[in-house]
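With one protein chain removed, the remaining protein chains of the complex are shown where they sit.
Presenting chain A:
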Amino acid sequence: MSTIAMPAPDATIIARKPQIVAALLAALPADTVISDPEETRAYECDALTAYRCPPLAVVLPRTTDEVATAMRICHDMKVPVIPRGAGTSLAGGALPTADSVVIGTMRLREFLEIDTANRFIRVQTGVTNLSVSAELEPEGFFYAPDPSSQLACTIAGNIGMNSGGAHCLKYGVTTNNLLGVRMVLATGEIVELGGPHPGGTDLDLLGLICGSEGQLAIVTEATLRILPRPEGARPMLIGFDDAEVAGECVARIIRSGLIPVAIEYMDDVCLRAVESFAKAGYPDCTAVLIVEVEGSEAEIADQIERIHAIASELNPVEFRSSRNEAESLAIWKGRKAAFGAMGRLGDYLCLDGTVPVSKLPYTLRRIGEMSKEYGLEVANVFHAGDGNMHPLILFDANRPGDLERAEAFGAEILKLCVDVGGCLTGEHGVGIEKRDLMTSQYAPDDMAIQMEIKDVFDPGWLLNPAKVFPLAASEPYRARAAQR
């Protein structure tokens, strides 16, 4: 049994399932509404698979108006709504409740406008992250945020969670690349924010919507900032025998005035798993950095030379820079295979805390100590340039108590991240996974004002219930909402 509690579903809503489904079917094309329990089961979880609950029904609209219709019906019948992109959330951000209707964006698949002269693309938000860059490739442009689930995850989910990726050290995360949205409020009202030209607005509601985890609205269209493709990119691999020295290397590269597009870190546990799985030819050492730089051939050579000089002062066990495409792929091979390789070792929990870069060595050391205390192995693979850690806690789901122990260990690590000046989640979101840890980062008033904002957008507290805010903290708000 897992440890994160969900509120008891409202039996009166479940009892009204036939009427709710009938209302949806009366207003929407028949093939957009799914209510057969065999089929709704496909939506019972996201990528946090330890938690599952089939919803009452699922709606998969093709237009903003259909989303608005579904939202209005749910609103009028007081049925909770679970916004869902591709269901790749690692935080349980799209976990249904038994009394809810899932509204998925995956059929909102139109590319609406590409404007390279003004440097934006407008899309329906069910398109996948990777398909946006693919669509732009003939024009020589790309969309910068690149979460590792980019093959599957949708722009709607990226906006909901303010997704990042390996390259956000240079290009920023979703919120820095989002120019405008069309969205549907809980009442079914359609509202547009921003557009191709930034600036001139009153309050930055766009900044508030991005990363609001489906608490405020469902975004159906997005205007995204696009960037010209770099001429070339080349990674280098730097191996160290000491984790702290590797951390120091990261800080020195950044202090030198270079901003590589990515600085990735892998520790020895991860390296061994990756070596036996992907045979990437990584050195047998304590820590490996993969640093990628961009530009023309000469620019790349210049940057590699500078990073080589910085690393050399720290006596790396290996410094390898790619000379061609094949070598670049070889260097990235192990990093890209890391999560798959870890999966072969058993079940794992993937954490997502961020720490100040200067606290990386200390945090890594503490995680190592806690790993011994909990008797659970941890691998570390993460975006070092911005301090966004991804400790993977290995456990055995078939062994009673192991998941609970792993979750308790994970909570300790995230509290450690907050204690050293960081945060609970750098790019995965709070969802249900970190909901009950919010009190370690935020004081009551810090959370109260966020819940008051939810009151503004969603007075009935119907959108994405039981996520983000600890149930005890949100209880008075939900009780008031139930009276409305």
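We adopt the following convention: a contact is a pair of C-beta atoms (placed from the backbone, for glycine too) under 8 Å apart; a residue touches a chain by one contact, two chains touch by 3 or more; residues count from 1.
Note that in this section contacts and distances are computed from a predicted model.
Participant: Tell me the UniProt protein name of the chain this structure doesn't show, selecting from "Cobalamin biosynthesis protein CbiM", "ABC transporter permease", "Fe-S cluster assembly protein SufD" or "Glycolate oxidase FAD binding subunit".
Facilitator: "Glycolate oxidase FAD binding subunit"
Participant: Which residue, A:Leu193, A:Leu271, A:Leu376 or A:Ala466, contacts the hidden chain when the whole complex is considered?
Facilitator: Reading the full complex, the residue touching the unseen chain is A:Leu193.
Participant: Would you mind spotting which of A:Leu60, A:Ala311, A:Met447 or A:Leu462 touches the chain that isn't drawn?
Facilitator: The one listed residue touching the chain not shown is A:Met447.
Participant: For the chain not shown, which residue from A:Ala50, A:Leu258, A:Val317 or A:Met370 touches it across the whole complex?
Facilitator: Only one of A:Ala50, A:Leu258, A:Val317 or A:Met370 touches the chain omitted from view, namely A:Leu258.
Participant: Quickly run down the residues of chain A that touch the omitted chain.
Facilitator: On the chain A side, contact with the omitted chain comes from 116-119, 140-141, 161-162, 164, 168-169, 172-173, 175-176, 185, 189-193, 195-208, 210-212, 215, 228-231, 251-252, 254-259, 294-296, 298-299, 302-303, 354-358, 383, 386-388, 421-430, 434, 438, 441-443, 445-450, 452-453, 455-457, 468.
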